[in-house]
Structure formats: structure tokens, C-alpha cells
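Removed: one protein chain of the complex. Kept in place: all other protein chains.
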Amino acid sequence: MTSPDQIFVSAKEWLVALFPAALQPMVGALVSIAAIVAVYPAIFALTTVVERKLLARFQNRPGPNRVGIPFTKIRLAGFGQFAADGIKSLTKEDIVPRDADRVVHFAAPIVLVVPALLALSVLPVGRNMAALDLRETGLLFFFAIGASTELSVFMAGWSSRNKYSLLGAMRGIAQMLAYEIPLILSSIPVVMIAGSLSLVSIAERQSAVQWGVFHSWHVFTPWGLAGFLLFLVAACAESNRTPFDLPEAESELVAGYFTEYSGFKFALFFLGEYLGLFAVAGVATTLFLGGWNAPFTFLDWIPSWMWFFGKLGSLVLFSVWLRATLPRLRVDQLMDVAWKYLLPMSLANLVVAGLWHFTAAWPAALRWPLSLALLAAPHLLLGRGFQKRFGPRVYRYAADPRPAPANPAA
Amino acid sequence: MDLILALLAGATVGAAVAAMALRDVVHCVLFLTVSLIGLALLYLKLGAEFVGFVQVLVYVGAVAVLVVFAVLLTRGGDAPTERIANAPWSGALVAAAVFAMLARAILGSPSLGSPSPETPVPTLSVKAIGEGLTGGYVLPLQIVALLLTAAMIGGVVIAMREKEGE
Partner (left out) sequence: MLGQGIAKGLLQTARNLVATYVDKDRLPTIEYPEERQKLPEATRQFPFLVHDGDDPSKGLRCVACQICEKECPPKCIYIVKSKDKRVDYKGQTQFYPAVFDIDVSVCMSCQICVEVCPFEAIKMDTAFEFSTPDRFGALLLDKHRLAKSAAHYREIHPADAAESDAVMAAESAKAEAKAKGDAEAKAKAAAAKLAAVPNVSPEAQLPPPNSGSDSPTMPM
């Protein structure tokens, strides 16, 4: 009997030991692949329902609560919805526009989903539970794979021969290109402090105990906190979530770059988007939120994989919360946020991380205020410029609607 | 002959040929990307993880995407039909010259002369690369950075002048 913490690790070992030694590496890889291909799409299915239900609650609606087990009165509070949606998209007609570039049109969803699944393979989901431990280049692998999804956006938008698709693809590429830089820059402090690109060792490093009861998550440092927030914003933009959902803005571009997709290919795009979201949430968890570590030492009895998926789920739910709260940015505002706020802030955070590294001997009472001041100053300065641009809108041509006319009849 | 190496090399070269021969610019770019990924896989096969992933990050994630972005901005959605390479033979000549130079350099390499299996494969950690770039090679790195910045400023200046002309 093994501890619940290592239950999956020992299950895999037991399964692999059933095969002859020559096949064992292959079988081990296949088991890991099967686990990834099964677990994350299952979370995706669950997320689609939970997201819709939560969004509804944020808007004072009950949300989907009907679909249960067919031919019975059992409703399961609407959690049969994902099965219904899945069957619907599998059986729907697959329409390819007449003028579309068929090969590229077909390949685009695959080019989106495959890298997303690959990126998930480097995440350490628990103690000793990483499908692929790249000791030298884990994080680099993640970013390299993540970057190649941009090509899928382009392929989908260009091959559809549709102006909305094309506009969506242009926006998508510009956005992903712009936000990849702050995404990478905001995670570099972690690499600097941890001295490793391996996600496994970054997660392990955060199990060190601090002040008696805390595990030393990176988010509990000034550079970690700032880096986490910057990473979250950039990750939201990378995964095309509201408020950065310009590439697929329904009210402007129908469905953006996948306007011309239907049926199963559309479902694949949907799946790819969510897998990308899980991947960035998983990396944010690993880099800043302690990976599979519990926050306090007295909670260590809860299995590590539960902590990881719990944190991943919380980040996904937070993105739903953001989606329910914030309106979509304009394209120029989007670029402003990336180049005029996130980029300078992540550079300032690099400086702070360096300071933190070289002032390890200083007392915390000096180190903390200095680091926070170094982060707050650029934030305030940059924020002031933003408030001018994002502030109350000046109407140049139309009459200003804000001061309500006292006498509308006059 | 190594089967995986043969497959990778074949795919890389085939994609490169397709990138030159096809009519549609976007197809050329996509095949160029395939060829670049093939190169990255070759690096990985040689055990150079860092170079392989940087190849994907820089060439697939940035260069190929920038090229398609330029195509989107300039041509839009219509499919162009004219051939892009005007003088294919001159290209072949340049390629042959580069190939000859590289082949000469590789054949003249001292490490090729003694292919003893005992000599350990030199492992180069990412840390060593980083220390090299910020230590001994910091000046070339900075010069390259300056060159790229100059190119970018040049691009901005050209773009601004066009805007004024309108």
C-alpha cells in the first residue's frame, strides 16, 4: 500500500512492470501520454459547464441546469451539458468554404491542439509526477511550443478566405506576438532566482519551509507577486481570454479566425483554446504558486497532485471571474497595455529580482520596502499615463451623453 | 544509416524544396516552417536541447509568424498566383556555393578526423551557454543587439516617412 500522494506513480510503475524490459520505456511513455490525453480534456469538459454556470451566476441567471441523463428525470444540475455539446459538435455537418485552402484549413485545428497537449507534458502535476522532465530546458520548451500555436491562428484565418477570419487572425497574431514578450520576461525572475529552467526543480525548490509553517512559494516575495500578476495578465492575453478576446470578438468579428469552422473542427479549436489556458495556468502555478506544494506545512497530508489541480482550477475560475467582469479592450489599448505597461514593469521586476538575489543577507524589514518601492514607483508612473488614455471618453463628434439634459423636451 | 536521421533530413530538405518551388507565398512560408521544425528536431536528435528549442522559439514562433504577418498586412486574403522566384538558377548557384563552403569547413574540422567512440560527447549546459553569453562573448552579443536595434529604428523611420507622404 502506497501513500495517496504517490498512488498514480506506483500505479504506473506496477503497470509498466507487467511488460518485458525491452518494451518498458515505450509503455511508460504511452501511459503518461494516455494520462495527459485523458485528464486535461476531462477538465476541459468540466470547465465548459462550470464556466457557463458561473458566468450565469455572475449575471444573476441560473445558467444551464437542465441536461442530465437522457430519458430520465435526473438532471444532475446541468452537468450532462458537456456530453450533449460534444455529441452535437461531433454530429454536426462539417462545412468547408468553397474557396478555402482545404489542406491548410484542415491542418489548422491540429496545429493548435497538438502543441497545446505537448506543452502540458512538462508540467509537474505532483511529487515525481511529470510526464517529461527536461532538466535543462523545461520552461524554454513550454514557450517554444506555445509560440507555435500562433501559426495555427494564421493558418485558420488565412485559409478560410473570409474577411472576419483574416481580421481575427491579424489581431490574434499581433496580440500573441506582443504579449509573448512580457509573458517570457515576467517568468525570467523565477529562472534567475531558481537557477534552473526545469519546471520540476522549480516546483521542488518551493517546498522549502519558511518562517516555520509556510512553504516558500515564489508569490510570497515582492518579485514573485509582481511577476505573478504580470504573468497572469500576459497569460490571459496569450490564451485569448476576455478582456483580451479581440481575435474572436463575437460582436465585431463573428467568431474571429475560426468563423468558417463548424462541427468537430470547431470543437477542436475550442479544446485547443482551453488546453492553452490550462497550460499557462499550470505554468503560473508551477512558477509562482508553489507547484504541487501545500501553502502550509500542516496541510502536507493532502496529496500533491490535488494541490496542483486545485490551484490550476482556481486560476481557471479566476479567469472566468475576470471574463464576467471586464469589457473587451480596444486594439490600440491592447497594444498600449503590452508595450507601455507590461514590458516596462516586467523589466523593473527583473531589476527587483536581481536586487533580491544580491541582498539575501539584508534584514527583511529593509529588503521588502525597498523592493516594493521599486515596483510601486513605475506602476504609479505608468498607471498615471494610462488613466489619461483609459479615462472618461471625450466625445468629439457626438454630444456628450454624460450630463443628462435637465429638460429633454426643450 | 540512421532511419530517424534519414527521415528528418529528408523531410527538412523536401520541405525546403517545396518552400522554394510552390507558387503561393503562404504555402512557401508554411513549408519553410516545416523545414525549420525539421532542423530543430535534428538539433534535438544531436542532443542539443537548448539550440533545438531556441530554434523553434525564434524561427517558428517569431520569424515565421512575422513573415506571415507581413503577408497578411500587404496581400490580404487573395491568393497570389505569380511565381516568386524570378531567377531560380541564381538561387541554386548561391546555395551550391554556400553548401561547398560549409562542406569544406566541416570536412576540414579536426574533430572529424578521429571518430573514436570513446571520446565523450561534450555536454554543454544551458548555464554554461548563459555564462558564455554574459561573460566572454558579451561584446559580440551587445554588437548584435545594437545592430538589431538599428535595423528596427530604420524600419520605424521608413514606415513613418511613408505615413507622412500620404
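A few comments on the model shown:
Note that the chains are named A and B in the order they appear, and that numbering of residues resets to 1 at the start of each chain.
The definition used in the following text is that a residue touches a chain if its C-beta (ideal position, glycine included) is under 8 Å from a C-beta of that chain, and two chains touch if they have at least 3 such contacts.
All values reported here derive from a predicted model rather than from experimental measurement.
Contacts of the undisplayed chain with the visible chains, over the whole complex, involve A.
Of the listed residues A:214, A:339 or A:386, the one in contact with the hidden chain in the full complex is A:386.
Taking the complete complex into account, A:321 is the one of A:19, A:296 or A:321 that touches the chain left out. Take chain A: the residues that touch the chain left off the picture are 54, 57-62, 321-322, 324-326, 341, 379-380, 382-384, 386-387.
What we mean here is this: only the chains that are shown with their structure count from here on.
Those residues of chain A that touch chain B in the shared complex are 101, 104, 134, 136-137, 140-141, 143-148, 150-151, 154-155, 158, 161-163, 166, 169-170, 173-174, 176-177, 180, 195, 197. Interface of chain B with chain A (complex): residues 26-27, 30, 33, 37, 49-50, 53-54, 56-57, 60-62, 64-66, 68-69, 71-73, 76-77, 79, 125-127.
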